[in-house]
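First the structure, then my questions, so here it is.
In this view, the complex is presented without one of its protein chains, the others remaining in place.
After this line comes chain A, so read on.
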Amino acid sequence: MHDSCSFILMVGIRGKDIVVLGVEKKSVAKLQEERTVRKICALDEHVCMAFAGLTADARIVINRARVECQSHRLTVEDPVTVEYITRYIATLKQRYTQSNGRRPFGISALIVGFDYDGTPRLYQTDPSGTYHAWKANAIGRSAKTVREFLEKNYTDEAIASDNDAIKLAIKALLEVVQSGGKNIELAVIRRNQPLKSKEIETLVAEIEKEKEEEAEKKKQKKSS
């Protein structure tokens, strides 16, 4: 039941004023039209979700979540909090693990966004219907390796500015993704701004330069 998407890596980082989602871009067949950022979907203006797993299952979950976001706006006159919509998605997933004639949704999701009061949030759900809040997380292929990298490198200085948070996401992806920047896509949400795709060429070049400088320093230390 695997489709190609379970072999995609996805990273989410919660900064101070920004949340970053990084996706490993899977190479497509020659005749296939490439569509950017299709693994990351906006659930509302201030919340978006990235998933790893069966795309078809994700479509259903995303549709229900989008309707629930608007329904919440209608009855409560406030946008959903990220925790609320995560709880809704998790409850939906759990229901499918406990009724007859159904199978669980085969997706893990990273849900990011800003609450009404401006706090950035990152949540992860899995097919069993549990959800947890994270400061930084990875799902999909080689998620464990990336999570270990993030555990070592996620510090307050590392996410001090928006660009630092973005660079951390790229660095985390580069740990596992081959052939550099061509295969990485980024999306960011800033407070009070909608989801945006991010140009990463320049940032990847910066990161490579920094790496080289680090390597140079180490070499010099060794020789001296």
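Here is the rule we go by: a residue touches a chain if its C-beta (ideal position, glycine included) is under 8 Å from a C-beta of that chain, and two chains touch if they have at least 3 such contacts; residues count from 1.
FYI, contacts and distances are computed from a predicted model.
In the listed set "Proteasome subunit beta", "Serine/threonine-protein phosphatase 2A 55 kDa regulatory subunit B", "50S ribosomal protein L20" or "Transcription factor ILI5-like protein", the entry agreeing with the UniProt name of the missing subunit chain is "Proteasome subunit beta".
Contact with the undisplayed chain is limited, among A:V76, A:A160 or A:A215, to A:V76. Touching residues on chain A toward the chain that is not drawn are 75-78, 81, 84, 101, 117.
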